[in-house]
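A single protein chain has been omitted from the complex, and every remaining protein chain is retained in its original position.
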Amino acid sequence: MLISISLLILFLPLLSFLILIFFGKKLPRQGDWLGTAILIICLGLAFYVLLNTGASDKFNAIYNWIDLKDAPGFGPVKINLGILIDNLSAIMLVVVCLISAAAHLFSTKYMEGDAKYNRYYAYLGIFTFSMLGIVLTDNLLMMYIFWELVGLTSYLLIGFWYENPGPQYASKKAFIVNRIGDVGFFTGIMIVYVFTKSFTFSEIFAAIEAGQLTGGWLTAAGILIFCGAIGKSAQFPLHVWLPDAMEGPTPVSALIHAATMVAAGVYLVTRTFPMMSASALTFIAYIGLITAFISATIAITQNDIKKVLAYSTVSQLGFMIMALGVGAYTAGFFHLVTHAAFKACLFLGAGSVIYGMHHEQDIRNMGGLKKKMRITYLTFLMATMALSGVPLTSGFLSKDSILAGTMAFAGLTGGFNYIIPILAFLSAGMTAFYMFRLVFLTFHGEPKNKEKFDHVKESPLPMTIPLIVLSVLSFFVFFSYNPIDANIGWFAKYVPAVQTVVPEAQRFDFQKGTTEHIVNAESPASETHGENPAAVEENHSAFTEAVHHAHYPAMGLSLFVAGMGILLAFAFYKWKKFSADAVAEKIKPLYTFSLNKWYFDEFYEGVIVKGLLMLTQAFRWFDNKVVDGVVNGAAYVTERSSSGTGKFDNSFVDGLVNLIGSVVMFFGLIFRKIQTGRIQTYLAYVLFGIILFYFIFRTM
Amino acid sequence: MPNFQIGLTHFLVISSLLFGLGLFAVVTRRNAIMILMGIELILNAANINFIAFNKYGQLGVDGQVISIFVIILAAAEAVIALAIVLNIYNNFKTVNADEIDNLKE
Amino acid sequence: MLTQQILDGLSKFYPETILSVTILVIVFVELFFKKKTRVSGWIAMAGLAAAMLFTFLQVNIPAQTIFFQMVAVDPFSYFFKVLLILSGFLIVLFTFLSDEIRSSEFKTQEYYALLIALTLGGFLMASSVNLLMMYLALELSSLSSYVLAGYFKKSNRSSEAALKYVIYGGVSSGLMLFGISLIYGICGSLDMFAISAYLSANPVNLITLLIAIFLMLAGFGYKISAVPFHFWTPDVYEGSPMPVTALLSVSSKAAGFAMLIRFFLVAFQNAGHPTITTEGLHQYITLPGLHWPEVIAVIAVATMTLGNVVAIWQDNLKRLLAYSSIAQAGYMLLAFVVVSPQGISAMLTYLAVYLFMNLGAFFAAILISNKYKTENIEEMKGIGYRSPLLCVSMAVFMLSLSGIPMTAGFIGKFYIFSALINNGYIWLAIIGLMNSVVSLYYYIKILKNMFLIRPQGDTGAVSFGAGYSVLLLALAIPTIVLGIFFGPLTKFAEYSVQIFGLK
Partner (left out) sequence: MNYYEIIFYVFAVLTVVSAGVVVFSRNIIYSAFALLFTFTGVAGIYVLLNADFIAITQLLIYVGGIMILLIFGVMLTTNVTNVEITTQTLKALPATIVVAIVSALLVSTMVSTKWAVKDPISVESTTINQIGELLLTKYLLPFEIASIVLLIAMMGAAFLARKN
């Protein structure tokens, strides 16, 4: 039953896509109501699924897709497709449907009058479909397929206004940068498949537990699969696509860059979490940390309202990844969910502002909007507080658990790893600062652009309703009735930590020994662990203990840094105690460094792209001089020996390819000429063919 | 002294010769009706085979029944082919197969 | 006793009987309609539907032969009957929607009667287990297709196609008949099971048998357009009315394959008594000294290679599709080289998939020629912007024909190549793959013209009626869906070959 409902949820958006792309133009209002209605239905169904899925429930439907029996030298080749509904996918279903429905509704006004209105809604539909596919699948292969589909559809959405060079460039960049990560992802999948002969998560975990994939290969597989997340979730060093992707329509940014596509990477790591070895986890943690820190520093100086949000997204994604890396599984996923709501709210709020300001995006030209856009302001402020980690918000809960997790991790592993909590707290402080800076510059103070300001009106209802809904969801009550401790909320109970399946030698010290009896008790292990909440209590006992101890210090510290950040923002932009410009002047090198986004794009452009170009130049030189020399030499000899054989082609490889091409074309031409149009010639050929066959085969 | 006793082989040689002559007509004669005559020769050759094998293999009269069907089919095919040739003549004012080569390559 | 036997046979012969009656009804009813009418088309549809219904009733019938071992009723023929009816249906719809045929001033009663006759011939080709019956069925289907190819009497191209077809077909079937007569001489019977029994029990002159096989191959090869018996294909395909071309490329080819498979497997693989292995699979045993799988391998490689390399040079869409369908026949023959249930079921899977994608390509071509009045690829520049649905569907069919993943064509090729590799024919698989790469070139060429070059001159959108769109989608959606959910299809194909050949 739940499986059928989930299939319905999956395919309804696809239906919306098909109807809208083919018949959208003919429907009233180009069918936007259809897409929106479908998504709202999906949302309802998703809630139904969530309510009917217990914390330890697993509904799995498997369809045998390809069965090739035994392949020589490999074993049975069998590929299953499957749907898996468990706590993770149930929650993600709701999140994706919720944000998508909000974006649909919001767009009815925001995109009104666009020339490709129906196509826009169609794209939203197919994008939602692909994202839901990622969420619902129970195996890596299907996940990869939908992963690519998400990449493709996000390309369409980011480049929706492809008439302009900006979106064109941005969509290409997003696509290409994602491909780099996907290569790693695919390689990882293949490694896993070769060792475990399966794509299905539960089978893979069982096989790893049985020791079929260990050692360096296991770590490599983990890191390579994580590469997919690096691309999709915009982690360092592939984070460069996300800020540029702001060229797309703003509701799209809310959908793709708050809750769905970028969350897919985090979701992937969550799903594959049990197979990550200690080394892979450490790698993940540091990537997350670096991402969180760097993008927080960049966000401080950005002046485009969407760019600030973009870098803040990258930074928050870094937090989630880092949380998973340090083993704070629940906290990472929790942050994914809370962040989805308030970040979508922020993006849609930004959309509302941009709509009101007639496509003005520079915050230096805004100011004072508070009075004119009451609802937008309040919702935006609410979401900002959540993102900054102000108490009583959902963001406070989730960020606090992450920070506690990093502290616990540092405490347990010690040494250099203390840098993780230090930088994490710093980033959290910066987050509070740049978010309040954004609020002050946009909504407070004097309007900078009087002319535009006069025309500003509050956005219409279809735009404000999603804002209100999403901002309300930023309150703590939806996740835990205790405003300072998430651990006693339903969420932590619903998504308990999972048991790792990697061999003991490849676990962190604090993971060792503590769970041995559980592993034994559950053999043969065919499912992921953590089904029994009592067992989970004892799982990770060392880590859980440490987190517990770190909870209050972390909370205090995080309150402190957030407070400091907010205070600074007040000092700079509200009370004007200091001049931001003056400070920027003082630390000019740092400022420009941040403003220019750490020169990542320039670095890539300068070193990698240029380097590649130079490499190709070098190859061309090599080609021209050396290979050509050899070839020309050979040609010279050939020419000498048989005059007039003609020149060889410019380069060897080209020549070979062309040669094959020409051979094909040549034979094509010959065979084509055989087709004389004269029936009797044909018949003579037939007889000739029979004779030929006779003489070939009579000797056999 | 060669064996002049008439046997299966004699009939088969005749059928092979008919078959060869039919093929020759099909491949070399320009007139479409001549080609049809060639096809008839081929079918007759096959019929001789059926009946000869039938007699010398002691196979009842199955071969003869088969040859009846072949004759029926030959007639049907000739009818259709001639209708098509007439139609060609109406359109092209010629029935020379080698001049009708607009569809090619 | 005798009567009982005949009546029993008749009770398992309803689909064929219904088709025969449909022919008569069409001929009779048309006497009363002087004007152009679609009545006969509807009757043909009704007949096909009834035949389909009665075919479905045969789904679990035990494999057996009826009418004194003339035809078999078994899952294998069942598979082909379903395929043939499906394509018959679609062709009737194509005819309804083709401007070419609608604008012709002829009455169409013969057209539908001939179409049904061709389908009936295909039914019998797929199910006959006696060479005489097989030859008769072949002639029935050929004779109707000769007339169909020349259906536009006033058109030079159409009548030229008919002439070439009838001469070529006549000679080929003559050669085949001579081959059959040799087989009769060698084995003393035309019953395939008797041939098989004779060959496995008695020593025969292999060279004579080989000559007989080659002569018969002329007949089979002409029907499935395999090199070197393919020469008629491009000329006839180009000249014939478009729905007829589609019919020839699918129905008649599928029936030819059915005949080929049954003849070779039953007669030469002593499939009357297949060995059953431990896994419950049939293992076919080739007669010692008879290397017919190698012959097929050579033909298959030649067929797909020639089809692909010549297709590169074509500018006429119909002609290109003709060469492409030659190449497709090559891929299918490739699977036949693997004389195992796996190979045969891969072949059947491909045939089913081919039905949708090839008919789809032809239907798209019909629509293009309806609206843009051209068959030339160069003149199709930018029409992707003018009729997106049509051209996207065309893209689906082209990509599927070339075997791009996530399309049905990929699944077909995938099964064929995996059957080849599993049985050690790695070289053949590699040649097949290389051919797929070559084929990509010309399929993409069409898409390039449609999508990458902006239309010049008139750029207004060209739309079609709902019927056209629905039919187009009805072909395009299976082409995609079968690329993802092909389990039932392959199960069906495996089921169709599993008791194949058992009496």
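To keep things simple, chains are lettered A, B and C as they appear, and every chain counts its residues starting from 1.
Keep this in mind: a contact is a pair of C-beta atoms (placed from the backbone, for glycine too) under 8 Å apart; a residue touches a chain by one contact, two chains touch by 3 or more.
This is a predicted model, so every value here is computed, not measured.
Considering the entire complex, write down the shown chains that touch the omitted one.
A, B, C
Which one touches the absent chain: C:Arg38, C:Lys153, C:Lys371 or C:Lys448?
The one listed residue touching the chain not shown is C:Lys153.
Suppose we count only contacts with the excluded chain; which residues of subunit B make the list?
Residues touching the hidden chain, for subunit B, are 4, 6-25, 27-34, 36-38, 40-41, 44, 47-48, 51-58, 60-62, 64-65, 67-69, 71-80, 82-87, 89, 95-96, 98.
Hey, which subunit A residues sit against the chain that's not shown?
680, 684, 687-688, 690-691, 694
Touching residues of subunit C against the unshown chain: what are they?
These residues touch the chain not displayed: 2, 6, 9, 20, 23, 27, 67-68, 70-71, 105-106, 110, 113-114, 117, 120, 124, 132-133, 136-137, 139-140, 143-144, 146-147, 150, 153, 162, 185-186, 188, 202, 205, 207-208, 211.
Note that only the chains that are shown with their structure count from here on.
Chain contact graph: line, ring, star, complete or other?
complete
Would you say B-C or A-C is joined by more C-beta pairs in contact?
Between B-C and A-C, contacts are more numerous in B-C.
Approximately how many whole Å separate the CA-defined centres of subunit A and subunit B?
Computed value for the inter-centroid distance: 72 Å.
If you average the Cα atoms of subunit A and of subunit C to get two centres, how far apart are those centres in Å?
Here the centre of subunit C sits 46 Å away from the centre of subunit A.
Could you put a whole-Å number on the gap between the CA centroids of subunit B and subunit C?
Here subunit B and subunit C have centroids separated by 27 Å.
Give me the residue numbers in subunit B that touch at least two other chains, ranges are fine.
Residues 23, 26, 35, 97, 100, 102-105 of subunit B touch two or more partner chains.
Taking each residue of subunit A in turn, which ones touch at least two of the other chains?
Expected reply: 672, 675, 677, 679, 683.
Show which residues of subunit C lie in contact with subunit B when the two form their complex.
On the subunit C side, the touching residues are 132, 135-136, 139, 143, 146-147, 150, 153-157, 159-164, 166-167, 170-171, 173-175, 177-178, 180-182, 184-185, 188-190, 234-236, 238-239, 313.
Which residues of subunit B touch subunit C once you look at their complex with the stated criterion?
The contact residues of subunit B facing subunit C are 12, 19, 22-23, 26, 32, 35-36, 38-39, 42-43, 45-47, 49-50, 52-53, 57, 59, 62-63, 66, 69-70, 73, 76-77, 80-81, 84-85, 87-88, 90-92, 97, 100, 102-105.
Which residues of subunit A touch subunit C once you look at their complex with the stated criterion?
Touch residues, subunit A against subunit C: 22, 63-65, 68-69, 71-72, 664-665, 667-669, 671-672, 674-675, 677, 679, 682-683, 685-686, 688-690, 692-694, 696-698, 700.
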